[in-house]
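Structure below; questions to follow.
The complex appears here without one of its protein chains, the remainder shown in place.
Labels A and B are assigned to the chains in the order they are written; within every chain, residues are numbered from 1.
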Amino acid sequence: MANLSLKNVKKAFGNIEVIKGVDLDIEHGEFCVFVGPSGCGKSTLLRMISGLESISGGDVEIDGDRVNDIPAAERGLAMVFQSYALYPHMSVRQNLSFGLENLKTPKDEIEKKINAAAKMLQIDELMDRRPRDLSGGQRQRVAIGRAVVREPRIFLFDEPLSNLDAELRVDMRGEIALLHRQLGNTMIYVTHDQVEAMTMADKIAVLRSGEVEQFGKPLDLFNDPANIFVAGFIGSPKMNFIQGEMQGELLRLTNGESIELPKGRFNVSDGEKVTLGIRPNDIKPGDDVAHGLNATVRSVEQLGGDSYIYAKSANGESITIHRPGQVSISAGEELLLEVEVDKSHLFDRETGVTLLRERTADAKGAPAA
Amino acid sequence: MFRLLSALMELIDVPMQFVQKYLRGHRIAWMFLLPNLILFGLFAFLPILLNIAYAFTGTDNIMLWERTFVGADNFTTLSRCENYFDANSCEKDFFWRSVHNTAIFIVLQVGLMVGFSLLTALILNQKIRARGFFRSVFFFPVLLSPVVVALIWKWILQRNGLANAGLEALGMDRIVWMLDRHWAFFWSVFLSVWAHMGFYTLILLAGLQAIPRDVYEAALMDAAKPFRTFYRITMPLLMPTMLVVMVLALIKGVQTFDEVYAFTGGGPGSATTLIIQYIYETGFAGAPRLFGLASAASIILALVLAALTFLQLKATRKNADG
Partner (left out) sequence: MASVVKFLTGTRGKGRLHWTDWFTYAYLLGGILLMFGPVLWLVASSFKTDAELDKFPPRFLPHAALTVELEGHDKPLPLFKVTKGDLAGEQVAQVRRIGLTSQVVRLSEPDKKIKISVKDREPMEKISIATKNYTDLFRKFDFLQFFWNSTFITVAATIIMLIVNSMAAFALSKYQFKGRATVMAIVIGVLMVPQTVVLVPLFIVTKELGMLDTLWGVIIPGAATPTGIFLLRQYMLTIPDEILDAARMDKASEWKIYWRIILPLSAPAIAVLAILAIMWRWNDFLWPLIVLSRTENFTLQLALNSFQGEMATQWSNLLAMTVLTLLPVALVFAFLQKYIATGIASTGGK
């Protein structure tokens, strides 16, 4: 069992606070992804959990024990680094055994563990090579193997796939997920790639400038983003945002057009300045004037199976439309875009917090600022 | 051997791990710095402080507490001169002779050294075959010890040596090189340039090779003549490196001792006595040992070097910027 809980964890470099009080509870066996734009503090948070970075405030607890002052090596964690950080002067075998030797594990046991891990990761043919003689994917496997042989309570991954090319990345994604199913350990995985987060995670923590914006299951984050930042960050292509002001049930856009929103879906009051959020799948060319807005097509990408239409609303906002199949629309055309308002989102323009009335039970947002 | 070393390292690991428990995080760095700081303290900082103390005290006692404070006496003694350009008019004529010798020595040595190094570097920078080999040819003497350098040339310049054989072959009379003050001085400069120019050639060659090829190609497209290219492109771009080389040569030149001392012993008379030799002979070789005077001379030397080092830092910075 390895639960991890962070209680108001803070980190400051001098006067600059980079982690501003993070609370998280990660259950045993969960695959948790920290995702966020670069500089959001996700790697720092991971390094604080690992013990490589000191903790300025709050507590990190593993299985209920406070580990703030326990050195990295003694926390029973293992980490896979972005650059893999393999020891360049050691063979694959030595790379795997170095940590176990430091733990004074008996020789035959080391041998057994290494061989098992090597077999599982299919690197048993490479044991006597040096890291420089390995391909990117092989190095990645060795780095994971090094973590596996330690039989850690929690695996930590720091953007492990960012140095691989796109195709290999998809393969390794699957393998890490498989590894998680095989070992059943708690894993914490840091990435800036929301696709990676969505495909791998049991739980996602979205971070921005040192704070958790939302923590929950991938689809909950997608369907019920707690704020405009999460809404914009999760999902590809990005959610479209349209500025407006409430007028009864109508959202009045700045150029005078209006869209009718469903009754009771949102907590709004008359005259409130809001941002409407529509996923590219939830908007399409149509003729429903009540739920539509006018736009000019700027360009069209026809991928055969999918089509992306990039348009600009009369209001001046960019709108991306995703349609399955092929479309017969060309640049310069004027379109009426019909919004699927039952799937739309509405955010307070000042605070960015969602105005959705019925929230998903699990999707806890950060407290409104 | 390796196993022994390995075991030794494991042994050191035990106390180090213990220290690591108390010096958490990056403060463990102090443990790694400790041996060096002790060495620096004992053999660099303490001597600097002591040097000042010795310069202001007199008598030939070694122990500081047995020495009497004399204020700036050592300095005034050194500087008592009627005419600074005439060593004979000075109280410490030997000191002033060594200062004059050093001054002439470095002017000639640095001039010749930079000149020949530049010429050699330019030639080596051409499209020639076996450049690596020729580079090593000029570099080879840098590795020889000063005493070996001195003996090599002493052997060539001895009465029945190669140099005199050359003179006779040309129909001239033999010269007893080492007993003529001017020739002894000339050859001292010569062998010092011979021994060290490879080093500066190497630096200048690196500087030349750092000039991008396409600049020359652009000049070629602009129909620039070779000499014009040299004056308008090579020299300005090489200037920062030249500056570093000059100041470096100057700093080392002022400290010249080994090869000249082994070559001439400072003679004939005091014709080739340089400032370091003066310090050495005043402080160590002679009796009584005049530590105060030697220290005072050291401080004067240190000030000159500090000024030169300051110049070097400025030159290096300019180099890094440009």
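Simple rule for what comes next: a residue touches a chain if its C-beta (ideal position, glycine included) is under 8 Å from a C-beta of that chain, and two chains touch if they have at least 3 such contacts.
Keep in mind that what you see is a predicted model, and the values were worked out from it rather than measured.
The absent chain, not drawn in this view, touches the displayed chains A, B throughout the complex.
Here the missing chain is touched by one residue of B:L112, B:V148 or B:I211, and it is B:V148.
In the complete complex, the hidden chain is touched by one of A:C32, A:L77 or A:A311, namely A:L77. If you put the hidden chain back, the residue from B:L42, B:A72 or B:M235 that touches it is B:L42.
Even with one chain removed from view, chain A keeps its contact list with that chain: residues 47, 50-52, 71-74, 77-79, 81-83, 85-89, 98-99, 102-103, 146, 150. Think of the hidden chain as still there; on chain B it touches residues 9, 12-13, 16-17, 20, 25-33, 35-37, 39-40, 42-51, 53-54, 62, 119-120, 123, 126-129, 132, 134-148, 151-156, 158, 160-162, 164-165, 168-169, 194, 198-199, 202-203, 206, 226, 244, 248, 252, 255, 257-258, 262, 265, 276, 279-280, 283-284, 291, 294-295, 298-299, 301-302, 305-306, 309.
To be clear about the criterion, only the chains that are shown with their structure count from here on.
With each centre defined as the average position of its C-alpha atoms, the distance from chain A to chain B rounds to 61 Å.
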